[in-house]
Structure formats: C-alpha cells, structure tokens
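Take a look at the structure set out below.
As you look at this complex, bear in mind that one protein chain is not there, while each of the others sits in place.
Chain nomenclature is as follows: A, B and C, assigned in order of appearance, with residue numbering initiated at 1 for each chain independently.
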Amino acid sequence: MEAFIKDITPYLTKMRRMFHAYPEVAWTEYVTTAKIAEEIEKLDFEVEMGQAILHPHTRMGLPTEDQIEKEEQRAMEAGINKAYLYLMKGAFTGLKAYFDTGRKGKHIVLRFDIDALPINEAEDEAHFPFVHGFHSNRAGYMHACGHDGHTAIGLGVAHFIHENRHQLNGRFTLLFQPGEEGGRGAKPMVDKGLLDDADVFLSGHIGIHSLNIGDIVATTDQFLASTKINVEYFGKSAHAGLEPNEGRNALLAAAASSLHLNGITRHAGGATRINIGTLEAGSGRNIIADYAKMQLETRGASTELNEEYMVLEAMRIIQASAALYDVTTNVEIVGQAPSAECQEEWVDFINEAVKASTNIKNVIPKLPLGASEDAAFMLEKVRNNGGAANYMLFGTPLAAGHHHPCFDYDEEVLPIAVESICRVILGWQ
Amino acid sequence: MEAFIKDITPYLTKMRRMFHAYPEVAWTEYVTTAKIAEEIEKLDFEVEMGQAILHPHTRMGLPTEDQIEKEEQRAMEAGINKAYLYLMKGAFTGLKAYFDTGRKGKHIVLRFDIDALPINEAEDEAHFPFVHGFHSNRAGYMHACGHDGHTAIGLGVAHFIHENRHQLNGRFTLLFQPGEEGGRGAKPMVDKGLLDDADVFLSGHIGIHSLNIGDIVATTDQFLASTKINVEYFGKSAHAGLEPNEGRNALLAAAASSLHLNGITRHAGGATRINIGTLEAGSGRNIIADYAKMQLETRGASTELNEEYMVLEAMRIIQASAALYDVTTNVEIVGQAPSAECQEEWVDFINEAVKASTNIKNVIPKLPLGASEDAAFMLEKVRNNGGAANYMLFGTPLAAGHHHPCFDYDEEVLPIAVESICRVILGWQ
Amino acid sequence: MEAFIKDITPYLTKMRRMFHAYPEVAWTEYVTTAKIAEEIEKLDFEVEMGQAILHPHTRMGLPTEDQIEKEEQRAMEAGINKAYLYLMKGAFTGLKAYFDTGRKGKHIVLRFDIDALPINEAEDEAHFPFVHGFHSNRAGYMHACGHDGHTAIGLGVAHFIHENRHQLNGRFTLLFQPGEEGGRGAKPMVDKGLLDDADVFLSGHIGIHSLNIGDIVATTDQFLASTKINVEYFGKSAHAGLEPNEGRNALLAAAASSLHLNGITRHAGGATRINIGTLEAGSGRNIIADYAKMQLETRGASTELNEEYMVLEAMRIIQASAALYDVTTNVEIVGQAPSAECQEEWVDFINEAVKASTNIKNVIPKLPLGASEDAAFMLEKVRNNGGAANYMLFGTPLAAGHHHPCFDYDEEVLPIAVESICRVILGWQ
Partner (left out) sequence: MEAFIKDITPYLTKMRRMFHAYPEVAWTEYVTTAKIAEEIEKLDFEVEMGQAILHPHTRMGLPTEDQIEKEEQRAMEAGINKAYLYLMKGAFTGLKAYFDTGRKGKHIVLRFDIDALPINEAEDEAHFPFVHGFHSNRAGYMHACGHDGHTAIGLGVAHFIHENRHQLNGRFTLLFQPGEEGGRGAKPMVDKGLLDDADVFLSGHIGIHSLNIGDIVATTDQFLASTKINVEYFGKSAHAGLEPNEGRNALLAAAASSLHLNGITRHAGGATRINIGTLEAGSGRNIIADYAKMQLETRGASTELNEEYMVLEAMRIIQASAALYDVTTNVEIVGQAPSAECQEEWVDFINEAVKASTNIKNVIPKLPLGASEDAAFMLEKVRNNGGAANYMLFGTPLAAGHHHPCFDYDEEVLPIAVESICRVILGWQ
C-alpha cells in the first residue's frame, strides 16, 4: 500500500490540476466526463454513460435547451471524443465505471462528485492554483468545493483496484456523479437503480473542517436536508415617469420576497438555513420591471425541518410577496437532498482498517457536515436495503472557506484520501 | 409644402422601418449613426461625428470598455463605413449636420434623438411592426419610444432644407443625439458648445399622449428633472450551509435598498418619482451573494425636487442599506436631466405658422410631458443665451404606452411632424 | 364693523386661550361643547346637541365604549352642565346654533371645527402658549391645528349676528363640528340633514400657509380626498426562546405592512399620500406578538385617486402582509373625506366684500389646501343642491407646521377671520 500510494501521488496531483483548470458546472460536465472516461477505460473498467446511468425525469435544475446546446458546442470545440458526446447529449453527464473481480464478495459502490461552481476564481499571488498556473481558464467558473480533488481521488482508487484486480474479491462500482451542487445528480442515479444491489457504499469530502494533513474523520453527521427552489415573478412593464402606477413591479416583489424569506423565524427543533443566492430583475432603468427571477435554497437539520417547516414557510412567503405587488409567480423545485446518517459501527471499522497506515495519523470518530450533500440519497437507499453506508472527511488545512474565490486545500490530502478508501476496500475483503 | 410632404411620405415610412428593425441603445448607435450619415451626406450638409460633437468627460452611463469593443465589433460586422466607425470609436455616437444658406438669418438648431431601449419587442399578430415584418431583429432591443420615427423625421426635415436651400435664409444645425434614454447624450453636446450660437431651438416627441392624427401640441411643460444612478454593493461570499454567518450579503442589501427607496415619502411640493429598474445579484444558489448592482432613477417636477430631495433621500438610503448588511457600496450618477419650460410665446407663433396647413387639424396650446427629457439641457442653454426654445408633441394614437413591448404609433404622424417643423422654420424666415 | 372688531378682540383671545388650555380629541369634546353652549346661549341662538345633529350610524372612528365612559366621567368631574352631558351621552359631541332674523333672506351655514390632537404640547420658552400659561393642561393632547381659534372665531361671528340681529336678513346656522381630525364629524352632520336647505356655506382655516397678518385667501383648492383605516393583525403568541416557530408574528406583519404601504408607487395622475400614523404591537419582550394594530390614512388629489388607487393598493398590501406572516387581519374604514372645489365666483365676491376693510390688506385669489378636510362633504352637499359653497384661509405666520408640538399662530388672525366672515355675511344681504 505505501508503495502504491507513493507512486500514484504525482498522478493525483496532475489529474487534480487538470480538472481544476477546466471547471464545469452541473449538467455541463462534458469535458470532465470525457477525460474521466479516457482515464478509466485504460483500467479495464466497464464504462457506462448517458441515459444508462441517469433517470431522465428526475434530473432537476437542468439548464435551458439553448444553454445545453451551447455547452455541447463548447465541448465539441474542446475536441472531446464524439462518441462520448453523443451519449451525453441533452445534459446526461457523469459516468459509471464497473469492475467485477469474478470472485465472490461484496458489491462496493464508491461515489465521487465532479462538478464545479459559478464563481470567479481569485487571481492573486496568495492563491496557490494561480501561482502554479492551473487556475480556472473558464472565466466565471471555479472548482471551489474540492470536487476536482474528488475526481482525482476516484481515478486513484480505480488504479488501486486495477493493480490489485487479481487479489480483490467481489465487485466495484465507481460513480462519477454530476451536479452535486444544487443537489441534482444523485437522485437520478439512485432512481436509475445504480445503488440497488450495493452491499457497501462509501463517499466523502476533502476539507469541510480545517484539519491537519493526516487527520481523517470516520463518520459524518448533520447532513442538512435541502431544497433548491427557482422563483419567477411576472409583472407588467410601464414607463417609470409617465405612468408608474400602470406597472406591476416584479423587481420589488422579488426584493420583498428576499427580505421576508431571510426572516423566516428560527425553529427550536434544530438548525435551519435559507439563502437567496441570486436575483435578477428588470430590463431598463426607466421601466417598471415586469420580470424577476430568484434562485434560493432552504435547509434543515432534518428532512422534516426542511420540508415541513422551511419549504412551507418559503412557499407562503413567495406567494404573499406576489400579492404584495399584484404580480404572478411561478415556483419550481429544482433540487433536493434529504438528511442522512452514517452507521456508528463505521467508527470502529475505520479505526481498524487504517491502523497500519503511517500516513494517516489520527482518526476523528465523527464531525458534522453542516451542509447539504445529495450523497444522502445514496446513503439512505443503501441503508434501507440493509447495506453499510458511510461518508468520511479527509482533513486538510483550507486557504478559505468552501465556495470562496480563494478556496484551496493542501494537495497532500489526495493520497491520504485514496489510501483511506483503499484500506476500507481491503477491510471489506 | 403640401406637395413636398406628399412626396416625402414614403421615404419617411421606409426610413422609420429601417431604423425600427435595427434598434441600438445609448452609446452604441453605430449603425444607426452611419445610416443617418449616409442619407444626410447626399443632401449637402456638413457632417461632424465623434469627439467633435461630444464632450468626452460628460458622457454619463457609458457601457464598459468590453461592451463597447463588442458593440464596435458588431458594427464592423454589420458592414458600416470604416471611416465612420473610426470617428465614433469609444462610444462617440450621434451626428451633427450643418447647413449654411450663405444668407443672413437665424441659426436654427433642431434635435432628433436616435437611441432604442433594452426591451424585447412583442411578436404577435396585434403588433403592427411584427405583422409588417419590420420588428426588431436584435433580440432584447426595441425602438419602444418612437426615436426611430424621430430619426426619420430629422431626415425628412433635412430633405426640406435641401430642396429649399436657395430660398431659405440663415443656418441650420440638425443634431441626431445619442443616448436620450437615461439622460445621457444631450449634456455632452451642450458642453461641447453645439448650442452656443443657436437663435432658435426646437425638438419634440411623437406620442406621449394618445391623440388623433392631425393634432399637434404647441408647447410642453412638466419636464421631470431626473437623475440616473448606478449602485453597486460589495459583500463577502460564503457557503450558505456551512458558514452563512461568515458572509456579508450584497443581495439583501440591494433588496432592502430597493424597498426603502421605493418608500421615499411623497413630497408636498410636487410630483416625484423613483424607480429601481434593474437589480442583479449573486453568483450561485448556495453562496451568500457578494455582489449586487442596481440601476435606478429619481425624478422631480422641478430640478430642486429631484436634486435637493429625491437624490439626497436616495443617497442616504443607499448608504444605510449597506450598513444594514455590513457591505460596502459604490454609487455613480450616470445620467441627468433638469426640468425645463417652453416660452409661452410659442403658442401663438405655432398657431400662426401652421394655420395654412390642411394636414394639421388642431393645435393644443400646452400639454404636460410628465417624463424626463434631456433636451431640457438644450432648452435651458438656448433660453439662457436669450434664444427661443421649444418642445412640441406630435399627436398619434398609441397601441400601448411608451417603453411597452407593444408600443406602436400611426406612421401618419411622421409627415405631420415634418410639416410642423418645416412650417416653424418658415415662420422664422 | 371696525368698532365691533376692536371690541370683540379681547374676547376672541380669551376664548381661544381657554379652548387651547383644554384640548379634547374627536368625539370627546364634551367640555368644549359645553363651553360653546354656555357662550352661545347668551346670544339668543337656538342650540341643538346630541342625536339631533349627528347621524348615529355614520359617525366613524368612535372610541371604544370604555373610553367613552371614561371621557364622560372626566367631563362630569370637570363640572359641566349635566343636561348637556345627558344630550351628548355616547359620543354625540358638537353643537348646532340657529338664528332666524324673521326676515326673508339666505340661509347661511357657517362651520367651525372644534377638536384637538393627541400630541404632547411643547413646553419651552420659545412656545407662546407655554410662556403665557395657556398651554394644554391635558398631557398628551394639544390644539395643534388651530381649531381652538376656529371655535373662538365662531363665537365672535355669533356675537356679530346677535349685535346686528335687527338689521340682518335671513337665517344663520353655526355648526361647531366635532372630529374634523380623521374626517369623522362632517359626514354625520350632513347625513342628519343639517346642510339640506343651506343657500350659502362657508368654512375656512387659519394658517395652512405661513402668510402675513392681513392676508386672506378667497378660495381654496387641492382638498385631498382621504380615507382613514384601522388595521388589526391577529397572530399566535409563543415563547420566543423555547418555540419561536410555534408563533405567528403579528408585530412583523404590521411592520412589513407599514413598509410596503409606504412604498405604494406614486400615481402619474396627481398627488397621493399614505401615512401609518400609529402602530402598537406585542405584549412582552420574550413573547411572539399575537396582536398588532395600526392607524393609517390614504389621500389623493381626487376622490378617484384616493379611493380607486390608494385605498385599493392599501387593501391588497394589508391582506398580503397578513399572508406573509400567516396571521389574520381585520380592516375597518373609520373616516373619510372627498375632494372638493370652491366656485370661482367667490374670488370676485370676496374681493368686493372686504374692499372697505382697513384690517384686511391683501386678498389672494386661490391657494391649495394640500390636505384633507371633511368640510368637503358639506361643500359638495351644498353645491349639489345649487347653493354657493366656499372655504377660505386666514393668513398668519406659523411658529411651526400644523400638528407639530410647537405649532402656534399669531392671535391677530382671529379678529381678521371674524371680520372676513362677517363681511361675507353682509355681502349676502
């Protein structure tokens, strides 16, 4: 193991930097998927893409058809394999890689999320990716949550399985999931049945808490349930000087709605969240705005807190804000993640599994995620089927918080994460 | 006159439709200006463009350099004369056309505004320009205020001057002004000195009130003074689930600011207006928005009401809203128009001037504009220099209000307007 | 006339100061009415009070029964004539005084409003009533709109009629109207028929504009139509620490409603107003507020602007704000005044009537009221019956604006106002 990890490390760094430099957001990970496919096909995995791995009707929060077309055009121009593009056509991004050792054993499913964020990456001398020249070359997009690393880790684990294919037992599925941001990609994979016969499920995240290299976290709790909502307000335009009273102001409806949503009263039953992430309204300075749209999300420490309290409050406020300004509204739920829990038994299991490692210095039994993660759909599915499901954290110092333009992590976390997962695999042999 | 008007009418319609089909917004009227130049150069006018006619530092509300470049690229691709483009480079659009009869007489300055609006034009069977195939072929832009007609009228008047150049006395300046929307183009023309030696100034508007064809309005009052303001809020992004408290929310600052601005208390001294026309904020759903920008405008029945009350209230509210959310703000005044008045004497003058017309059926002495118009800078300048300055309205039924996607007027107003202006010219001989 | 005015002046000052020192708000003017009755009964007028002069069902904005009882108790303790109190029982305040000369002639109705405001009067050395010891001795109440003066003027005019009873022709009705503030007292007097056979109606106001002593304003326009609205919100209380999510917050509904009401978009058709004058909500700091109440008013330059725009907008916003916070609401219209106009003929009439006066220096033909005045109900009634109806202003410098704790006027306006009215009476002989 030590030797494998040592050897794979430069590859992990190279992959991570390649993915980092070309960030793609949810449902547009054409180039990313194609690159993963190229790498993993070298390793004797069976690769499936497109409609074979995603339920078409539960992919939430899709781009518009125009945007999809433009993104596919871009992928084409980037020179990816046309066959891949053909399979992914219509925003069916992501990848399933499957390897059967032919020997009896567990079916272990590992999940790695691959999408980036619509953030402008920092370009200053304090930002490692910029200094080392692998910062985003797509303006407006950034891997600011570490999924570039997750993708690299997945490829590292694939190498391990490949190298040890004659010793390992059972079957392995690696899911390179699109659209984790916004809680969009996990559900259609679950709905397509990819988790149906999993005995073991494992996923995880680098960072989250700022820890030391060598720290890993065996299990995670406080997955916030989350709902992603798009809101449109439709008013009536009018000349703001000549006849303002003739307008019905969609901008003000959205503004009012934002303030009132942010003021949803705290719940004594546990943590909740609300964020209006984007608001766009109006067409010109001297025209009463006849259109506004908002992207927002609610969260709750439990699925109940989120769905029975936050979402219901939000829905009422969105409607009432329309009434305030006499406009109409259209509300769409475009993403969702439940809350989830890791089984306690994993703490001992992981302690045992990694005890021989000299790289892994410290196993923290449990830390909170404190965020939403649609891996929760997979954790839930596998547990409900009687399987073992876990979500780990891989410690690294963080240059800035997740989703921040200066977000960055220590690349030494990559081999640690690969080793942790590989040792868990060995633990299930 | 009757014959001239009859002959010129098809030309007016053709020009109007040409301009209507290719709308360009403030400071990007490259193609429009080039077309005007082509037409007017045939008529022996001296044409000046670019820095010769606009004070470079008082052009407010310019696009960004990137946008300007993109628009110039577009103009290039549209195939306009490169020499024109060279002159206009850097958002110096618009045109001055000058004709000196060589005979003593008044210097008459006529002003026609040429810019369009960022509105999606209606495409339905009730919309005349759509039915007749001359609707906007630039998605997102529309001549929804009649400036396409104004431009055509200007060309019609130029033809009249040209045809009568051996009979007319004095000098004529036709200003084809860019950027009337937002109150941006008149001031730099005034500041460049184009009105300095005007004896007579005349401008006007088609529509405003829904009247009959044949009605004209001799003078206008209630020019609302106006100030156009751009506001930016700068906050701090953070993950909305993991550490919302670390963010500083620019979106909510803009939303709060919108509501509070709209609630500026009415002033007992006369009409005021406030409109937040556009608001854009945030980069992603699960990120605390670190940036927001708004375009807004204030108006007042007098320059004092606008500048001493509305603008001051707005400034305080904009700042206080930043403090509410602990964000910083940047405020820029990007357009301005004073209030103005027409001299009473014009009522009799115009009645006298048009009395021989069979097309002009009815002269209404005075109607309110009820909006802002940066021609007010020119009216003010000429009056202060002791000249005669007037602003007329040319009656037409309106399919919908100004700035509405279904805005349209009866093209029969065009020859009426040309005739009115020409008869005023004759009146000053 | 000059002699009468000179003689009556000390009486006017005395009366004004007496009324000023004992302010009573709408429907509680028991002591004020009783004092008027005492004065006027000395002058051979027939006095009517109580249900004889007010329609019981159109008295809007009454105090609660408890409050009425408390106020009647106070009046009792103040020692007023029990017979008067008996007539006024149940908030039937105000007075009609009638004098018939027995000779043919016009029936002239004069109206004087008598109520005060819930304002704490200034007590400082710059405030004339305080310095001269006749400031309010009822904490929380103040004659801050000049109705103390109006009442004194009414008594002065009564003296004039009494002194000249053998010379004058026709009949005279003096209405001492309760509850002008809030637009509450005029309508029930009209509905009771008190204006039905009026040939001439005259009322007026001291102040409004800060003018010189000796200036009078012949006619008034811009009576703002007005509607007075009470709003209650009913939510659900809950412990703000233990279970805030169980509450439904009436305080926040009222707060939201206040902001959104204040933001009703301006109307291009003319002046409008909105004011949320009072808001009370909540019972304790750590309890989610289950109750809130607001007193507000809308106004418009025309009855249509007020009732078809402002009131409708307000109603929608009040309801929508309830929906925002999931509370219920109760809305009650408690006062109303239409807009009104004075006949143009009055300008000449008044100029003629006062031309002999040495005290009245200057007749301004018309000034705007710019406020609401329920005398408008009376003006409208009389005009509709074919009578002559007018509303004058009596000039005085003002120490501070109406309804301000430092409001005060120059007492020299009192004889000027009496003289103006008496001269109008003579004009109709």
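Everything that follows uses one rule, which is that a contact is a pair of C-beta atoms (placed from the backbone, for glycine too) under 8 Å apart; a residue touches a chain by one contact, two chains touch by 3 or more.
No experiment lies behind these values; they were computed from the predicted model shown.
*Asks:* So which of C:Pro63, C:Gly90, C:Gly105 or C:Pro118 would be touching the chain we can't see?
*Replies:* C:Pro118
*Asks:* Could you tell which one of C:Asn262, C:Thr303 or C:Asn390 touches the chain left off the display?
*Replies:* C:Asn262
*Asks:* Considering the complete complex, identify which of C:Ala240, C:Ala375 or C:Ala388 is in touch with the unshown chain.
*Replies:* Spelled out, the listed residue whose C-beta touches the missing chain is C:Ala240.
*Asks:* Considering the complete complex, identify which of B:Ala256, B:Val354, B:Leu393 or B:Val418 is in touch with the unshown chain.
*Replies:* B:Ala256
*Asks:* One chain is left out of this view; which of B:Lys14, B:Lys42, B:Arg316 or B:Lys355 touches it in the full complex?
*Replies:* Answering carefully, the residue with contact to the hidden chain is B:Arg316.
*Asks:* Write the list of subunit A residues that the hidden chain touches.
*Replies:* 259-260, 262-263, 265-266, 268, 271-274, 370
*Asks:* If the missing chain were put back, which residues of subunit C would it touch?
*Replies:* Within subunit C, the residues touching the omitted chain are 117-120, 181-182, 208, 224, 226, 228, 237-244, 246, 249, 251-252, 254-256, 258-259, 262, 273, 275-289, 292, 295-297, 299, 370-372, 401-405.
*Asks:* What residues on subunit B make contact with the chain left out of this view?
*Replies:* Here the touching residues of subunit B are 241-247, 249, 252, 256, 260, 263, 265-269, 288, 309, 316-317, 319-321, 323-324, 326.
Note that only the chains that are shown with their structure count from here on.
*Asks:* If you list every residue number at the subunit A and subunit B contact, are more than half found on both copies (same) or fewer than half (different)?
*Replies:* Over half of the interface numbering overlaps between copies: same.
*Asks:* Using only Cα atoms, superpose subunit A on subunit C and state the rotation angle in degrees, rounded to the nearest 5.
*Replies:* 180
*Asks:* Give, as an integer number of Å, the spacing between the C-alpha centres of subunit B and subunit A.
*Replies:* Computed value for the inter-centroid distance: 48 Å.
*Asks:* When the C-alpha atoms of subunit A and subunit C are each averaged to a single point, how far apart are the two points in Å?
*Replies:* Taking the average C-alpha coordinate of subunit A and of subunit C, the gap between them is 66 Å.
*Asks:* What parts of subunit B, by residue number, touch at least two of the other chains?
*Replies:* 259, 262, 273, 370
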